[in-house]
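The structure appears below as structure tokens.
Just one protein chain is left out here, and the rest sit where they should.
So, chain A:
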Amino acid sequence: MVEHGDIRVVHRGGSKINFRKPVITNDSRFLLCASGESVKVFSTSTEECIHDLRGHTDLVTGVLIKPSNHLQAFSCSADGTVRLWDFTDGILIKVRLLPSIVVCPLFQLVAVHLPQSGDQLVEARELSAVLTGISSNPAATVFGRGGEYIASANGLQLEVYFFKKQKAYRFSLKEDNKKGGKNTFTCVACHPNDDCIATGHEDGKIRLWRNFNHKKEYTYSTLHWHHSAVSSLSTNLLSGGIESVLVQWRYNQENQRDFLPRLGAAITHIAVSPDGALYCTSHSDNKITIIQSCVKVSAVIQGLVKGESVGTDLMIDPRSKSLVLNGKPGHLQFYSLQRDKLLYNLDIVQQEYIHESGLQQFEVVKAAFDASGNWLATVEERKQKGAELELNLKLWAFDEQTQSFVLNTTISAPHEAQITGMCFSHATDSQTTMLVSTSKDGHFKAWQLAAQSQTDADEGPSWSCDFVGAYHGLVPECCSFSADGSLLAVSFQEVVTVWSPASWELLTTLSQPPKAIRNLCFGRLSCSKYLLGTTDSNLLCCWNLLTCSLEWSTSMDVSLLLADPLSENMAAFCCQAGLFVFKPSEPRPLFSQKAVCSGMVTRAVFAPREEMLESCEESSQWLNRSQLYFLTQYMVNNTNRSAVKEKKSLVIDDSVAMTPFYLLLGKHRQQQQGGDDPQSGVSAERTPLPQGSVAIKELLQTPAHVLPSTSFLCSMFVQSLLISVTDSREESKHAEEEMESEKEEEDSEEEIESSRTRPEQQAAVGGGEAAESAAPAMTKAQVRELRRVKKLDHSWLAGLLDS
């Protein structure tokens, strides 16, 4: 069927940077941290990601600076390899394959002898188990002074192994002390010069062990400041935990300690630069803080914050083109997809977040942007046991001066029950902006920005309720505005009602029993007459609003349906993570792929490209204007790990910059395709000379210094250009028509009845739209630019010819 070898899922970013302890390089300039399947190199001064060391095929589980060469770093991964990198240049130096280890219920610490070899790929064969039954947490195993011994804690036991003597000492603690505190070890650190091991415990205590080369005469002292588990310790006797306070203890004067409070989130790892000037702490909200000499936070590297759940959909901020979703509790985060970096957090709830388990807090559950990005609507709710549901609808206006959203209106208790859906009117030209919210209380409400009244002229416009709608007491689920804002569709279980927002009259009802509507979506651009819906009974329906009848329907278990705002394409995700991209006017999918990722896709969004791609392959044309991002949830280490992935088309000439040559080349492709079609009936003269195109390609690809003189190339080059200039417009139209007919043929070979009748219908609808729909990949602007380029060519060519 459709060729899709050139479309693949790319892991785009947003992975955990707090998974493992980061490493600061010897010169304190770089910070290395494991991030998903790659190792990221950040600058400690500018927070910028400098290199992304890619190569591992599974989760990176550790990063380490090579002790003998501090410009190189090792990384290990769950794919069973250890890789050596030059992190300043971002080059992979060596790969070492570890022999597959027999699956063992206990974690073992093994010593790997790294063979010296010049080859890039080396298999390390010599493995020797040092300790067995160690904790899976790498923070619980650490080398002691000068690598003379290794200390490892697991459960209630601390084990110290001396390499020289080859002797291990085990010290265990009682299971529980009388006060109910837990003595379980959480982390271990060793003093760099003295023989002192610091261990963190579940009950917040830190124990300093000394004399541990004796079976009985070992001794320890206890430090206690943390109220719950010590999650991280470092060699400088820094400790951190859920309190988000970095505590620095003075070695040998443990009563004196320094605090760096309010670090934002629970500390998960602490790393110290070798000279001790820089500390860096990883936090549970996917953040790395760089601290200078324990007093000043100098830089914050913030990854994509993963809250407990993404309550809001993935959204694209129309202004910054950034991805917007739940971040920290009570916040919305704006995340730049291009740079894989958090832009800023918007505090929605504006209440202090209290770190206490079991406490219900306000959560942002819905958010929506209007088309221009001037307004943001958010819904926050708090459900406490035995208490009324607290709901707030907030509307935020974009302030040009501060370049951020400012709270305009707060509507407390906008509905009596949970809000199920919310959308803005998409019309960009209309005077008033409208927001519709649907709720489980059986109503949907339209909110409008009220005109500035005389009484509160100084306060500016605010939002108020314009209309309350209901339909037979049914519960509304989804709502959607048509592209021009003239129609509003609201689904009431299995019934879809279509309203006119201008007069608030019920225009028509559409229904597809027996099951409730799950998603509702209007078509865009040429397909704006179509309304698409999915039902719980695994049906994807397309209604034609002009005829008010079902256009087509197909049986499909769609979990998510979304429309590309810049084209008429729609994407549907199946429950088994299958992806179908189609146009509502043609039920045959443009693209389909089974199992895009493991697990169900719950959230996805079309993000517009910064610059449009010109692609000729029909299967990837839908990606020209937008990229599809989706959020996956798969289990790693028993926590929800999500990552934003991108669908990206790999066009052959992707690397070529937007030049006139490039545009021309694209044209040639289309012509080639057209020319190959036997039914085209286009005369042979329009097919370009094969030599010509090859020449141009040569011209573009070969380096300038090996090219023959321009005068030699000129004639050939000009010839090819001349042909295209003569009748490009006509030809392109033809080409598109031909392609369409080809598709139709294929469609008819498939057996869908509705598709047979479709051409007539389309013709009936016809009119001005037809021409536009005929050239789906070319917008007016594109055509205009092409023309401009052609004009430019003319004058330039004239000069060339003259010479």
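One rule holds for everything that comes next: a residue touches a chain if its C-beta (ideal position, glycine included) is under 8 Å from a C-beta of that chain, and two chains touch if they have at least 3 such contacts; residues count from 1.
Throughout what follows, contacts and distances are computed from a predicted model.
Among the names given as "UTP4 small subunit processome component", "Aspartate aminotransferase", "ER membrane protein complex subunit 1" or "AP-3 complex subunit beta", UniProt records the absent chain under the name "UTP4 small subunit processome component". Contact with the omitted chain, checked across A:Leu31, A:Cys196, A:Leu376 or A:Cys479, is made by A:Cys196.
Touch with the chain that is not drawn comes from one residue among A:Glu254, A:Glu390 or A:Asp484, which is A:Glu254.
Considering the full assembly, A:Arg210 is the residue among A:Arg210, A:Arg319 or A:Lys515 that touches the omitted chain. On the side of chain A, the interface with the absent chain consists of residues 145, 148, 193-196, 210-211, 213-214, 216-222, 227, 252-256, using the contact rule stated above.
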